[in-house]
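For this depiction, one protein chain was excluded, whereas all remaining protein chains were kept in their positions.
Moving on to chain A:
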């Protein structure tokens, strides 16, 4: 038996490790920026930073859903494909069928949420063993449909309301940045100040204990994957506005960056641990890394390699960190 004093000491150490980690991620981001600014004189230009932020905005929105999925000890591999299919549906509804801009926006978001709900139902009703399977299947199915509905052709010429989120600015600040800020603050409040938010953490921390405490675990999981589908579609809307087009190969590999961002941000693959605030730091870190490698003219093959390595290192760190947190 360890003494009470030992336990208190351990408790302090536990929360300290957490805080140190958060600080560490932020410092890594600053360090990375510092290194980039030395290596490339274009890095610290306003144009470039805005470019980084604009790219990060899409990834940041996708990462919200990914964060929730990982928080419940799951994963959502279908976010990139859902992004593509939702925006293709928007293109077909708005441009090909001639519905109004708001109807097409609604179609986009509803498609994303619906596909997300399907992911959830495959997990909770069809009882597939792990969301890895259901969302991998969804990734392929959604991408497939996105490709066939226009025979792989992109759609462009959207009216202003559709492109607003992705391209407009208010007082020099892009609307997409405001959107990201609102979403992250909203999600933070949702997760920490509402019963449902806490239930998500509870389900991620221990499904059986949550169930026995009267939490409807399946409902929570369905909600999480629905939100993930919704945020993927919303990210698609921002992307479509920025490039003024929707195309079936949009969002390819976005899940990888989102997973990397969430894990770097300190969420645990074991579930139940993580803060949405740190996720945005993870998103920025990945964005800076990609941008920096671009500025240095590093072949995209090496970028792909780098992201892969980052994920493995981040998860390895997580494994060690978990040992410290629950020492008993």
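Going forward, contacts are C-beta pairs under 8 Å (C-beta built on N, C-alpha and C of every residue); 3 or more make two chains touch, one makes a residue touch a chain; residues count from 1.
Throughout what follows, contacts and distances are computed from a predicted model.
Selecting from "Formyltransferase/hydrolase complex Fhc subunit B", "PqqD family protein", "Cytochrome bc1 complex cytochrome c subunit" or "Ribose transport system ATP-binding protein", the unshown chain of this assembly corresponds to "Ribose transport system ATP-binding protein" (UniProt protein name).
Within the set A:93, A:180, A:215 or A:250, the residue that contacts the chain not displayed is A:215. Considering the full assembly, A:199 is the residue among A:67, A:199 or A:269 that touches the omitted chain. What chain A contributes to its contact with the hidden chain is residues 1-2, 4, 7-8, 10-12, 14-15, 193-196, 198-199, 201-202, 205-206, 208-216, 272-273, 325-328.
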